[in-house]
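One structure coming up, written as structure tokens, with questions to follow.
As you look at this complex, bear in mind that one protein chain is not there, while each of the others sits in place.
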Amino acid sequence: MLETKEIHFYYGAFHALKNISMTMDDHTVTAFIGPSGCGKSTFLRLFNRMNDLIPDTHLTGQCLIEGQDIYQKTVDVTTLRKKVGMVFQKPNPFPKSIFENVAYGLRVDGIKDKNFIRQRVEESLKGAALWEEVKDQLKKPAFELSGGQQQRLCIARALAIEPSVILMDEPASALDPISTSKIEDLIHSLKEKYTIVIVTHNMQQAARVSNKTGFFMLGELIEFNDTKKIFLSPEKEATQNYITGRFG
Amino acid sequence: MKHTEKELLALKEEVSQMWKLVLSQLEKAKQAFLNDDFELAREVVSREKRVNSFELKIDSDCENYIALYNPVAIDLRLALSLFKICSTLERIADFAEGIARHVIEENCEPFSAEMKTQLRIETMFDTAIEMFSDSYEALDSENTKLAGKILSKDEIVDEIYIHSIKILAEAIRKQMITAECGLHILLVMRKIERIGDHCSNIVEEIVFYIDAKVLKHHKNKVDI
Amino acid sequence: MKRIFERIIEFALIVCGTITTLVILLMVIFLFKEGTGFFRNSMVEKGYALCVQEENPVDELTSAQIKQIFDYEIENWNELGGNNEAITPFRLEEIFNRYPEEEWGENYELLPGKLEEIINETPGIIAFLPVQYLPKAKILHDEHLLPDDFFAGSEWIPTATPAPQFGLLPLLMGTLWVSFFAILIALPLGLGVAIYLSELAGARMRQFLKPAIELLAGIPSVVYGFFGLVVLVPLLQKSLHLPVGETALAGSLILAVMALPTIITLAEDAMRNTPQAIREASLGLGANHWQTIYRVVIPYSISGISAAVVLGIGRAIGETMAVLMVTGNAAVIPHSLFDPVRTIPATIAAELGEAPAGGAHYQALFLLGCILFIITMLISITAEFISKRQPNGLG
Partner (left out) sequence: MAIMQKKTEQKIAFTFFRSLSLVVVAILFWILGFIIYNGAGVIDWEFLTTAPSDGMTGGGIFPAIAGTLYLILGSSMVAFPLGILSAVYTSEYAGNGYIIRFIRIMTNNLSGIPSIIFGLFGMALFVNTLEFGDSIIAGSFTLGLLTLPLVIRTTEEALRAIPDTFRIGSLALGATQLQTIRRITMPMAFPNIITGLILSIGRVSGETAPILFTVAAYFLPKLPQSIFDQVMALPYHLYVIATSGTDLEATRPIAYGTALVLIIIVLLMNLLASFLRKKFRKL
């Protein structure tokens, strides 16, 4: 379970997230929508502390995963990131073979057992619905895959280290509609095992894949509710204006 | 199968569940009327609530489906058809309930078998139910060939209804039955006639869904 | 365990970064420490002093005056603000002619006495004597070398006695002279090639020209110098009927070739960075290719091109070996392109081997190094400043 309590986040003096408290249940898909610069990506990145990489940022409030505050000093960031996988906007496979891409997280973790690695790679590729397409060419450079395949490879890469949460930052915005729908189907099947949080520009995508949707605007969480509720009868006028395209 | 397809199939399945429920309501109403079966009539009345809740459920599912999945083309036509079919089904179920209520509320003598044959009331019931189950068949098998057959059956129903007015007027004049009872029977037959009309509407929706043709307010729809 | 290992590596990285910074700082400090030490040297050679008669009103002389006195260019004290009296320069060696060796005493302990005699006998005398044999006489105030002597001095004669001359002007002028003409030659050539490469050349021509220019940049400067020495110098001498072929012109020509790759590469990069959209806009308005180049591409990339030129100048100013080998190395202020000149780096290279460590000459060479360092620093900062300027509409 992911939970935030009164989160405030600053880039230098810029107040990027304002007092955000919410709870996301296990094995659900939660989507964040909102106009560009509304803070939804920033919020997503809180959960695996990717914002740590940006200098001059500052956070107050609590961010809990399974009850533990991940911003405590005792928390090891690398361990956290193994538990909270992430998929990025543009597919970013490493310049290695397909196999090595998926095995990367394991190798970084110090695992040497070849059989174990091979098995885990296969499982992860199957989990990402890519196995059938690549099983005969695991040695091929990952760059030779299509964009959609690359993105599923990145998902497989994240699955290989057995996270409990998967964060997705606009995972399909760089892909064509066919690849997009494959990724969306994949998200549906991953929901069984993982807690998924997804940021998307595409409202329909949020509607299609998520159980719950949060609408962000200007760093505030305007509305957070069941996706059906948000898209059929949102409570806030701002939400309504945004999802109907009347925004601004 | 794609996730969105699954959602749509689930919706379709719900509608067919409702269809079956309404069909059984119709069958029971017919039995109750023909046999003057109070028990059966009460059952029909009490089960009407289930039909109503079915309608609410399907309504909201249709809304959600449209809101979340933004269907287009055949998906959109199906969603819209199901939405309309669903409310039509509810109307038909209302008529079934209405017939059952007639059975419960009127205190007429059961009228003679001769009269029944003369009125062809059973045929009328059967034809309407056939139309109803045939239109289900058409939706389920996505077969618009059945449409013409169903629509032509509606003419039989209409013909029986128009005919029954004369027969009933005659019977009342001859004081074979009370005027009140005669009117009751006419109302029931009127309801069956409406069921036939609604079935025609359903068929039109099905044709819209499958062939994307609008049949409403067309003269020669039977020729389809 | 893994954590600790990572910490260690990270620490090593930080140490390396720090070392690099320190080395760079150390270099600057060292250079300037030695260089500014120059001004703590006295005008007169170390261990020596200048003596005159007690009655002589002159208290101090400038370095240039001392030199002129001993070169017999100044012959009367009144020229220096003293009495009307002829100057008699005297060096220790001359004592050999006056007194036989026996009279100096066992360990030359009698020498100061004798020297005193000589000074008293000769009214207009100025004696250049080692400090340990100094007689009782008026010792001229020995000033430290002044910035004026260095920066405004017009002679570079570091081996002159008693007062070596460390005048920067001839070297600085030589450097600027040679570099200026080098750029004058290299600029049109370099820009022309850059335009050709970035705008006109086809892919195959580029594939041939780019490595050729890289190679031109890679040829060691000593090879350029050698080539200049054996080909260019005789060629110039013969074709222009010069007394010597080793002239500023030879240096400029060689430097021009050496500065070419810098100018071409940087200017081409700058021009290639002109957005395709701007070119297309110009072509779309009916300008032809050449008009697009000089009305759009060049104005757009002018800051990059200027930076290229400035860095080319930097390369020319700092170049040592080639210049050393072809310019003739005469430390005089040049008057024409056909005079031999000597540049700052060439001076350092030629003289450092002979200058005793820690001496005035040695430190003077370091001071030259400082000057060179400052000039090149200024040049790279200027280049950076220019190239960072955004292209503006004024062109």
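We call the chains A, B and C, going by the order they appear; numbering starts again at 1 in every chain.
By definition in this document, a contact is a pair of C-beta atoms (placed from the backbone, for glycine too) under 8 Å apart; a residue touches a chain by one contact, two chains touch by 3 or more.
Small disclaimer: the values here were computed from a predicted structure and weren't measured.
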Worksheet, complete the sentence: Not-displayed chain touches, in the whole complex, chains A, C
Response to the item:
Of C:Gln53, C:Asn120, C:Thr161 or C:Thr376, the residue touching the omitted chain is C:Thr376
Worksheet entry | Residue touching the undisplayed chain, where the options are C:Gly17, C:Pro57, C:Pro147 or C:Pro275 | C:Gly17
Worksheet item: In the whole complex, what residues of subunit C lie against the chain that is missing from view?
Response: 6, 9-10, 12-14, 16-17, 19-21, 23-27, 30-31, 34, 188-189, 192-193, 195-197, 200-201, 209, 211-216, 218-227, 229-231, 257, 260, 264, 288-291, 293-294, 311, 314-315, 317-321, 325, 345, 348-349, 352-353, 357, 365-366, 369, 372-373, 376-377, 379-381, 383-384
Discussion item. Take the complete complex as the reference. Which residues in subunit A touch the chain that isn't displayed?
Written reply: 48, 50, 53, 55, 78-82, 85-86, 88, 90, 92-95, 104-105, 107-109, 154, 157-158, 161
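Convention: only the chains that are shown with their structure count from here on.
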Worksheet item: What shortest step count links subunit A and subunit B in the network of chain contacts?
Response: 1
Worksheet item: Any idea which chain sits dead centre by C-alpha averages?
Response: A
Discussion item. Please tell me the distance, in whole Å, between the geometric centres of subunit A and subunit B computed from their C-alpha atoms.
Written reply: 50
Worksheet item: At what distance in angstrom does the C-alpha mean of subunit C lie from that of subunit A?
Response: 62
Worksheet item: Where the centres are mean C-alpha positions, what is the separation of subunit B from subunit C, in Å?
Response: 107
Worksheet item: At which residue positions does subunit C touch at least two other chains?
Response: none
Fill in: Touching residues on subunit B, where the partner in the complex is subunit A
2-4, 63-64, 67-70
Fill in: Touch list for subunit A against partner subunit B, complex
181, 184-185, 188, 204, 207-209, 227-228, 231-232
